[in-house]
Each structure stands twice: as C-alpha cells, then as structure tokens.
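Every protein chain of the complex appears in place save one, which is left out.
For chain A:
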Amino acid sequence: MSKPNDLVQGTLDLLLLKILALEPLHGWAISLRLRSISGDVLQVSEGSLYPALHKLEQEGWIQAEWKQTENNRRAKFYSVTRLGRKQLETETANWQRLSTAITNVVQISEA
C-alpha cells in the first residue's frame, strides 16, 4: 500500500489516535504536530498520512468535521470517537507490552 517508512509497523495508527485524543486537528496540523513532537526521529511520509486518517475514519475510530481554521479557511478536522478512545487504550497497552518485551531482549547482557 504505501512505501515503508521509518515508523515501527502499525504504530502510525497509535500516534494519530494519541495526537487527536488531545484535540481535534486537520491534516496539515497533524503532520506539523507529528514532526514537532518527535523531533526528527519519527519520519511520517505526508503521503501516507491521509490514507491512514481515512482508514481510521472507516474503522469508526475517528470522525471528521468541516470547520473554519483560525485563518478562516475551511478544513477537515478529525477527532477521536468513543470507539477510538477504546482502541487507543488497547493499542497503547499493546505498545507498552511490546516495547517492554523488546527492551528486555535488548538489555540481556552478553555473558
């Protein structure tokens, strides 16, 4: 579907849900937010951003609404649904389990 990016597989959903859980944003703002939060560590291709958003919308995890931006332009704002918050919880838990596991493996000292 999309080019491989620098993100760990499947974490884009988690990141998007997390960002949108804080406040409703439009696509451009999301991409800015992703860049600024993660510094330059996480590279999200802007090309894969929109398909990912639409996928989340299709899953019913986020919903979209056309609103005015601060510059008085019409933009599509995404926000997390109740279902999306549940999903965020699950994915966060998953991520934590996974990262702990990976950390554990990585930290085994070579005897």
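Just so we're on the same page, a residue touches a chain if its C-beta (ideal position, glycine included) is under 8 Å from a C-beta of that chain, and two chains touch if they have at least 3 such contacts; residues count from 1.
By definition in this document, contacts and distances are computed from a predicted model.
Q: What does the UniProt entry say the missing chain is called, choosing from "ABC transporter permease", "1,2-phenylacetyl-CoA epoxidase subunit A", "FAD-binding protein" or "ABC-type multidrug transport system, ATPase component"?
A: The correct option from "ABC transporter permease", "1,2-phenylacetyl-CoA epoxidase subunit A", "FAD-binding protein" or "ABC-type multidrug transport system, ATPase component" is "ABC transporter permease", the UniProt name of the unshown chain.
Q: What does the interface between chain A and the hidden chain look like in terms of residue numbers?
A: 1-3, 26-28, 31, 45-47, 50-51, 54-55, 57-61, 63, 66, 73-76, 81-83
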